[in-house]
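Encoded as structure tokens, the structure appears first; notes follow it.
Removed from the display is one protein chain of the complex; every other protein chain stays in position.
Chains: A and B, in written order; residue numbering restarts at 1 for each.
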Amino acid sequence: MSEDDPRRRDGERADSERSDSERPDGGRAVLDEAGERSVEPDDGATERSAEGTERGGETSEATDEADGATTDGTAVAEATGPTGVTVRSSRIRSTNHWVGFATLVFLSAGLGALTRSRPLLLAAVVGVGYLAYANTTEAPDPELAVERRLSEAEPEPGDRVEVTVVVENVGEAVLPDLRVVEQVPEALAVTEGPARAATALRPGARMTFSYTLAARRGDYRFDGLTVIARNASGSRERELDVETAPASVTSLAPVDATDAVPLRGLTSPYTGRVSTDSSGEGTEFASLREYQHGDALSRIDWNTYARDKTLTTMEFREERMATVVLVLDLRTEAYLRAGDDGPHAVDRAIDATRRVFNSLLDTGDRVGLAAFAADTVWLPPGAGTTHRARARELLSTHPSLSPTPPERRVYVRTQLRRLAQRLDDDAQVVFVSPMPDETSAVIARSLHVRGHAVTVVSPDPTMRDTPGRRLAAIDRSNRLNDLRGSDVRVVDWDDDERLAEALERARRRWSG
Amino acid sequence: MSGTEITRRPGRHSLVVSGVAGATAAAMALAGSGAGAVVAALGTAALLAGVRRANHRVVDVGGLVAFLGVAFAALSEAPAAAVLIGTAAAVVAWDAGTNAVSLGRQLGAEADTVRAENLHAMAGALVGLVTAVFGLILFEIGPTRQPVTTLFVLLVAGTVLVVALNR
Partner (left out) sequence: MSRNVTATLGVLLGVVGIAALAVPGITAPLPTGEAFVILIGLVLILGAVVQAQRRRHTEIEYAETPDAELSIELPTPGDDLDRRLDRLRLTRFNEAERHRIRDEIRDVAAETIRRRERGSPEAAERALDEGTWTADPFAAAFFTGRVPEAPTTDRLRELFDRESPFKRRAVRAIDALERLSAADERRDADRPEGDDE
């Protein structure tokens, strides 16, 4: 690994297969570019066009994130180069690498004294030199600029995407020992080369390393790097969590681009029997009952009287704003996926929750959010723009709504109790869960029994290609039908249908 | 889990770096005594085994034994220069080995750490060389060949100071 002329080295790289490495261990080579703070655009363009044609004409347009630099079709000019980073967190520690090294010094000096050997005493001096080397410098605080280039920003699922990371030392200090670990999105797997590298960087120097991913359906963001900076002797170490300019890999935008979903019948807008004198807008005829002395004449059903000569009174229900709470199932058991690819059940559930939430707000209901998760998730029902914004933030950033299963246990009984306490008496519940086990059915039933109208929206995580999976599908089907039998409405949302279709299908079922 | 998991051990290059340094120490020890060279070589072998298994303790012991080999050679009237270079080499072997273990645990064997390791080893070698030359000139071959006592006092002073600064 030498400080070669960058152009020559990159040219060599373009000649040979990218994946070849000269490292005996078979790892990917780390490239260091010496000196120049910025790459001349010409160099960048010619090199990358060579690589572009190498890969069969696949130009990495995606890398021109920031500036949208002009491309003339084949060449991709380096748009901005590395951009500055923000440090999210930093930690400094003593490694204790050199603790006890004085053993050598004392041993050498003692033996030298006992045997009157000058060389040994001098050897002890060498040791003291090392002690000074070890103990008098501090781990540097690196100032870095990072660029991440993707070979393909919108690949097909399963395609190989090569990610190249360039780290530049934009500070004044030498970084004698810099170690970098890429924060690969949790759902993506690296197929070639570690997403890590180490080197020393003078001010202005850059380090480049790359690795290959297998693309997956969905949208994934790369926005972080773990940086470990040590002093030259290795006695002090600074660990940083660094935020870089984001890059993303999107494979097949989600099938449903639209936000709104048809909600008729999903929740009942009529929340109680309220006697009212008028049968105007906002009321729904509910039932007939026997006339009782004192009932208003205007509420007598004259049609029935005309027919049977019996007096009956009409009862109406008044339409009011419904209070709905959307409850997410975020337990480990809910993290399931139909097959190897695509969004998993919780992703779909969160997506459905977002859309239903917004649609319910649009129709004027008060909506809230809750979840069975490791941490508390609770947004009391409300309405309005602020409320909508708060919900959007919760659904995007709450740590419990993560693409990966929780690390801690979820205590269902406690959370169920707490949820029941928080719910208004007339609140309706939409429980969004793949319904993978009996517990999920218990949750739905418990809430229903307490008087809340429950609708279950269930992304189907089952497949039917192997015996075990078929049995699980039957089991889930039984569970859903059981709930239907208990007057709980269930929307069974298949993997390959749009949410709107599933809701429509269910609505038809409910209204006969 | 899918994806390629890294092997959390040093790569082959680490063995080369520490091996070369350790061999130098043994070679220097040879200038004084064959037995010392053998001890130094054994120490190096242990050190390399420790690097291979990413075990800090074994690396420490190996380094110490390698130095003992050099010390043994010093007691057998090896020239001062050889002793000093041998000592520095033993320290470099140990330092590079410990660094390699940390690199292996943090980055894995598949990561390219050649440049980082080389630079670290060279820095260590430089420190050893500079102090060795300094010591030699001041106390051994220089025009103002100082008496042992001065050396001793300065040595103790230096050690005490640095240990006091120790982290």
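Throughout what follows, a contact is a pair of C-beta atoms (placed from the backbone, for glycine too) under 8 Å apart; a residue touches a chain by one contact, two chains touch by 3 or more.
Bear in mind that the values here come from a model prediction, so they are computed numbers and not experimental data.
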Residue of B:27, B:81 or B:161 in touch with the missing chain, whole complex considered: B:161
Of A:83, A:137 or A:183, the residue in touch with the unshown chain: A:183
Interface residues of chain B (partner: the chain not displayed): 1-6, 56, 60, 64, 98, 102, 105-107, 144, 146-147, 149-150, 152-154, 156-165
Residues of chain A in contact with the chain not shown: 91, 93, 95-97, 99-107, 109-114, 116, 181-184, 186-190, 194-196, 211, 226, 228, 237, 239, 335-340, 344, 404-405, 436, 461-464, 466-478, 481-482, 484-485, 487, 489, 509-512
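Keep this in mind: only the chains that are shown with their structure count from here on.
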Complex contacts: residues of chain A adjacent to chain B: 1, 21, 23-30, 32, 94-95, 97, 99, 102-109, 111, 113, 115-133, 135-136, 176-179, 181, 189-194, 196-200, 209, 228, 232-236
Contacting residues of chain B [partner chain A, same complex]: 2-4, 6, 11-13, 64, 67, 70-71, 74-75, 78-80, 83-84, 87-88, 91, 95, 98-99, 102-103, 106-116, 118-120, 123-124, 127-128, 130-132, 134-136, 139-140, 148, 151-152, 155-156, 158-159, 162-163, 165-167
